[in-house]
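Every protein chain of the complex appears in place save one, which is left out.
Chain lettering (A, B, C, D and E) follows the sequence in which the chains are written, and residue indices restart at 1 in each chain.
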Amino acid sequence: MSAKKYLYVITKAPYSNAAGIEALDAILIGASFELDVSVLFLHNGVFQLKDNQDIGVKDSSLPNVKQFTKTYKALEDFGVNQLYVQDQSLDARGLSESDLIVPAKLIDSQSIKVLVSEHDQVFTF
Amino acid sequence: MSAKKYLYVITKAPYSNAAGIEALDAILIGASFELDVSVLFLHNGVFQLKDNQDIGVKDSSLPNVKQFTKTYKALEDFGVNQLYVQDQSLDARGLSESDLIVPAKLIDSQSIKVLVSEHDQVFTF
Amino acid sequence: MVINRSWHEQVALFEPLCFAQSGDTILLLEDAVLAMQSPITLASFLAKCQANQISVAALLDDCRLRGIDNKYPQIDLVDYTGYVDLVIAHDKQVAW
Amino acid sequence: MVINRSWHEQVALFEPLCFAQSGDTILLLEDAVLAMQSPITLASFLAKCQANQISVAALLDDCRLRGIDNKYPQIDLVDYTGYVDLVIAHDKQVAW
Amino acid sequence: MNVNILVTGALYSSQSAYSALRFCQAAVAAGHSISQVFFYQDGVTQANLYSLPLDDEFDAVNSWVRFSQQTSTPLVVCVSAGERRGLMSDEQVLEHHLGRNAAIDSNGSAHSQFSVAGLGVLHQASLDSERMVTFK
Partner (left out) sequence: MNVNILVTGALYSSQSAYSALRFCQAAVAAGHSISQVFFYQDGVTQANLYSLPLDDEFDAVNSWVRFSQQTSTPLVVCVSAGERRGLMSDEQVLEHHLGRNAAIDSNGSAHSQFSVAGLGVLHQASLDSERMVTFK
């Protein structure tokens, strides 16, 4: 029997909430189950992959933000090869492929429908 | 010295969150301080005053919702006479004055600017 | 597939359409039923759903709670039992 | 008056304009700074603010955190100290 | 059918507790079974032992506890989301020395009807169940 296919969809921008951090936790667990894991970045979710994120100099007298988005670059090491970004979400936010910290497959709305139908479970964050 | 003027703005619909309930708590405290209290319903906040809200038959085997929006009708008894509703918010949601459970003054965007400038504090919910 | 989402701005209603395909049902839940009060946006949304053979339903209890009447014959009102039936009838659900 | 709001849909940027008047400052904070990446909507927003003598500022730290550059000369970048100065300079703040 | 429930919305700032409970009750009434209810992200706040709504308000925590007791449905709080937001079992409080007085502290902030477990439990349940429904 082939591995079950799980799709994790991230629709929110980083830092204002824990959606990205907790999506990553779930994605890594999915990969550890040897599921066939795909990640789709949609709407403001594309900002998770935006380059030049700068958390500033660590200063123990200030509250410090964790730059968790680096983990997206390590997903490949955990067997997660399928990263998708909706082209329309990038366009509408003035972003292009060259702004992303990790290579991702650009995908249109019609292909998202196919993606969803091919997966056994969809988690949205 | 005349009483300080406080404006409470409600922008969210009822039942999906506690914004209305906790705005009412704050409004009643404001009134008890003998402040000059006004309430403005904006955007989805106008649904707080929508008539025909029906929480269904009380059934102890089901989780029960509290129909807290009745309290808006009692605000007058606590000295809160100034209820405002943005006309554009009503229009955009297919609502009119006759759909509201309590008389409120219709107000346009220009008048909201005046309202805000006349008040000493603005709490948004 | 059942898609449910709290509706805040009118544009939000169209977002789940990128997931839905022929045979799917979009279920309006919680604040999403507020969209049924708006006469303009829902007409174009329903036309798009119909063109793609996507059914639209709304949760009756959430409509009643908010005093919302259903003026659209294209929208099925379902109670929680009907919601359960929808989940059983479709192989997966996408929460929005 | 300082108005700050997390920006989700582009239409949301125009909402606080119903509060703001001549002499006010709208401060883009947290996710609101994401709007600065969009070339289309912000131009009309800034024009409307300018016509009504409303200043627009954005929090530098929130821009950096999200990798957002400021391409608009009409938008002042301020740090937290500048945010404090804005609060002191205006008699009240409306959170959005 | 066997339905796996995922709840990610907060107490009070979402309707997810009410919607999920009504759904679960309707599913059981229709002869289906709920394999488990997993609380993730802000959903972990629905396990808070100390939540005390007004008398006439909906009491999410105790409604979950009653549903779980009546139907033997497991309620599971995600350990990492729970630790972030301060929802812990008795054992976690002891382990992390978080009580104010270590000698007398045996009290977690999660209701004891909820167990605390990792995201693996969510994934295993989603593999073992015929359906999964998320409430945000």
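The rule is simple: a contact is a pair of C-beta atoms (placed from the backbone, for glycine too) under 8 Å apart; a residue touches a chain by one contact, two chains touch by 3 or more.
All values reported here derive from a predicted model rather than from experimental measurement.
With respect to the full assembly, the chain omitted from this view is in touch with A, B, D, E.
Panel shows chain D; residues 2, 6, 29-31, 61-62, 79-81, 83-85, 87-88, 91-93, 95-96 of it touch the chain omitted from the view. For chain B, the residues touching the chain absent from view are 4, 6, 18-19, 22, 25-26, 29-30, 32-33, 35, 121, 123-125. Touch with the hidden chain on the side of chain E covers residues 10-13, 41-42, 45, 48-54, 57, 61, 83-88, 90, 93, 96, 98-101, 104-109, 112.
Basically, only the chains that are shown with their structure count from here on.
Considering every other chain in turn, the ones in contact with both chain A and chain E prove to be C. Counting C-beta pairs in contact across A-D and across B-D gives the higher total for A-D. With chains reduced to the mean position of their C-alpha atoms, the one farthest from chain C is D.
Centres computed as Cα averages put chain B at a distance of 33 Å from chain E. Chain D and chain E have CA centres that are 39 Å apart. Chain B and chain C have Cα centroids separated by 28 Å. Touching of two or more other chains is recorded for residues 15-16, 65 of chain B.
Shown for chain D are the residues in touch with two or more other chains, namely 8.
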